[in-house]
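Just one protein chain is left out here, and the rest sit where they should.
Chains: A, B and C, in written order; residue numbering restarts at 1 for each.
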Amino acid sequence: MAGAKNNAILLIVSPDKPGLVSAVSEFVYNHDGNIVDSDQHTDLETGTFLMRLEWEMGGFQLDRASLARELAPLAKKYRMDYSLHFSDRRSRMAILVSKYQHCLYDLLVRHTLGEIDVDIPLILSNHPDLREVAEHFGIPFHVVPVAAESKDKAEAEQLQLLREHQVDLVVLARYMQVLSPAFVAAYPNAIINIHHSFLPAFIGGKPYHQAYARGVKLIGATSHYVTAELDNGPIIEQSVARVTHRDRVEDLIRKGRDQEKIALAYAVRMHVERRVLTYNNKTVVFE
Amino acid sequence: MAGAKNNAILLIVSPDKPGLVSAVSEFVYNHDGNIVDSDQHTDLETGTFLMRLEWEMGGFQLDRASLARELAPLAKKYRMDYSLHFSDRRSRMAILVSKYQHCLYDLLVRHTLGEIDVDIPLILSNHPDLREVAEHFGIPFHVVPVAAESKDKAEAEQLQLLREHQVDLVVLARYMQVLSPAFVAAYPNAIINIHHSFLPAFIGGKPYHQAYARGVKLIGATSHYVTAELDNGPIIEQSVARVTHRDRVEDLIRKGRDQEKIALAYAVRMHVERRVLTYNNKTVVFE
Amino acid sequence: MAGAKNNAILLIVSPDKPGLVSAVSEFVYNHDGNIVDSDQHTDLETGTFLMRLEWEMGGFQLDRASLARELAPLAKKYRMDYSLHFSDRRSRMAILVSKYQHCLYDLLVRHTLGEIDVDIPLILSNHPDLREVAEHFGIPFHVVPVAAESKDKAEAEQLQLLREHQVDLVVLARYMQVLSPAFVAAYPNAIINIHHSFLPAFIGGKPYHQAYARGVKLIGATSHYVTAELDNGPIIEQSVARVTHRDRVEDLIRKGRDQEKIALAYAVRMHVERRVLTYNNKTVVFE
Partner (left out) sequence: MAGAKNNAILLIVSPDKPGLVSAVSEFVYNHDGNIVDSDQHTDLETGTFLMRLEWEMGGFQLDRASLARELAPLAKKYRMDYSLHFSDRRSRMAILVSKYQHCLYDLLVRHTLGEIDVDIPLILSNHPDLREVAEHFGIPFHVVPVAAESKDKAEAEQLQLLREHQVDLVVLARYMQVLSPAFVAAYPNAIINIHHSFLPAFIGGKPYHQAYARGVKLIGATSHYVTAELDNGPIIEQSVARVTHRDRVEDLIRKGRDQEKIALAYAVRMHVERRVLTYNNKTVVFE
């Protein structure tokens, strides 16, 4: 498990430039860093270079502050957009739910099993229904009712709670409210939603009903970062299941739940392991 | 293989009514028909009943003409929309192509292997490029150029050729022309197209480019009956493949070819085995 | 949901004989039964006919006792091996577990959501670890320790508990003990196990370690009925996931958990909806 170790993870998005890989590898090696994982991708069309580099901090000659300081000139030289993470500093994840319980249970069981290595300081809901689930797993549960006429106030309260708990990742586990652009802006590339269709098919409400009406032979689920434009953020993962004429809408919903759980859990795990980079409204997932 | 035998296949779409199954089974049994396959489906929402019944004509007491005559009152009583097929009367399938060869090869190899039990009296193209492929498999190849200003005339010529060869199934194997409503009307539920996306995502032109731009993690192909409305006919089959950030548009096209072949070949096989029924712009596929 | 209705379900395994379908359909129709689902299969190789027929008891002219009585001569005539079920008489399912919690949670959440329409009178374990999970879902939890030297006694106690609770389906949700032939004989075709490999590959212990050592590119899970021969009972469902060289044994275990959950839950749902028939150490699943 990533979190058990003391590793540094460097994520880079930059213009593609010769010597970059060599310079970064050398930087780590020269300070006695043992690289345990390295992934890179070049998008030739846009000339974008993306990299994820993970090395052990045990034995590394720089402490965290020095590392940040010494990395800066290199980053500047190559015009890197970069971030630095440490595997012993876990993500603090909030889960937002309404009444659907399958994704919530799924995330919490995976958390219990160590599949998702995060702290979960709170679960937030606009309904009280899932309190017992949260309590069973020992996670504080907060209810903030959301009504159309007081949504701003509700969001302010939600954001206040997230800040208080130092949340850096928000997971919408079938949360049935659309977040305002202001809320979204507070967590850029840090709100993960699960949409219950194979996007961009069936954007918006009741996608299983739409899928049934169209007579598709596969249904899907899509996990993505939330952006201001509904259901249009960078896609992290998609998952599909076969359906037949025998499946009514309620069967699509049932089969879809499994796809939702899988696509959401995968996205969350990839995110917290710092394996997802975004550019151009797309993701690169260094699995 | 279905065609090797002398079986009758009865396809029924009717209002759901008690006694229908019993009446039809009894009819076949009373004339000493041995039922070898029976499938049915009830769409409770619309009250529609669909059935496929296959029995051996060897030993059956009625010849084909008598069968049709004696079935009529039963069909009337239950207000059946029905059709009767005989497995020794093979479909006569025309393939329409342009320049892409993967689906054409795929269909012809499957035909050679006996997977698709039809006669193929001709291959029609708006380009001469694939003549050698047709000739290798011993199928007559006709070129009818299609230009925007003379499309009506071209279609008239195509339809004339199809009629001459008594074609009852038209397969568009990546044929790059849109058929006119008049052409489509000549072959209701008997023109199968392969669209290179997971419909209804990416309707229209260049779906792989659209998919690349959106950053999806799965691409797909959809085989469907052609109706007057572009890419909106009853879906017969859909197939998907995973893609990653490493896949450029040309990789999507390459990966997509496999899905196109699979989804198209499956649809054709199901159609010629009389396993596809349509209602409500959807299909029931009795696999 | 099947259980919400009052339907009769007739399962038949018999020698293939003309007139059987007609006779059964007529029997139901003549007593005013409205058939809502009918599936059949003929195994031509062994001359075996299998059928599942479901009709509404509301409006049916026979009560349950009379139905059983009147069906008997028909069954005798066609030498049917048959069973009769009523959808308002739910299966009583016991879950046996050890320490792994993923399958247990999965089954209990699906039960909560109504996906698996059964009563669960008890959960049995050879360890106390999962008591809290059972309690959270309000299911009685019994611990019967199993040691090599006293296995007979432990099994006697388990069987006694199952009888007391009138259990008719036993689900081994990663239960880590091999059941004795005597135990198995008490529940023929009524004990469902999940084996964590794509059987018949990797029979026996530590299949994920075996899979890792062999360097396979797909791992799987298999749900099956338990018979006296280990890992060799009739297969109900199999599910696979891709793995790569990046996946260590612990990753196979993690990825495998999802497949185990899916293959087990599917098998249980099919069983309790009376959609699984067995013959010749195989299953027919009328999905």
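The working rule: a contact is a pair of C-beta atoms (placed from the backbone, for glycine too) under 8 Å apart; a residue touches a chain by one contact, two chains touch by 3 or more.
Quick caveat: nothing in here was measured; it's all calculated off a predicted structure.
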So one chain is hidden, and I want to know which residue out of B:101, B:177, B:232 or B:281 touches that hidden chain in the complete assembly. B:101
Of C:68, C:185 or C:218, which sits in contact with the chain we cannot see? C:218
For the chain that got dropped from the picture, name the residues of chain B it touches. 101-102, 105-106, 109, 112-113, 115, 132, 136, 246, 254, 257-258, 262, 287
Take the complete complex as the reference. Which residues in chain A touch the chain that isn't displayed? 18-19, 21-22, 25-26, 28-30, 32, 34-40, 42
Can you name the residues of chain C that touch the chain not displayed here? 41, 43-45, 198-202, 214-218, 220, 234-238, 240, 244-246, 248, 280-285, 287
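Keep in mind that, in the parts below, only the chains that are shown with their structure count from here on.
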Which chains make contact with chain A and with chain B at once? C
Of all the other chains, whose mean CA position lies farthest from chain B? A
Per-chain Cα centre nearest the global Cα centre, belonging to chain: C
Just the number, please: Cα centre separation of chain A and chain B in whole Å. 42
Chain-centre distance (mean CA atoms) for chain A and chain C, in whole Å, is 37
Would you pick out the residues of chain B that each touch at least 2 other chains? none
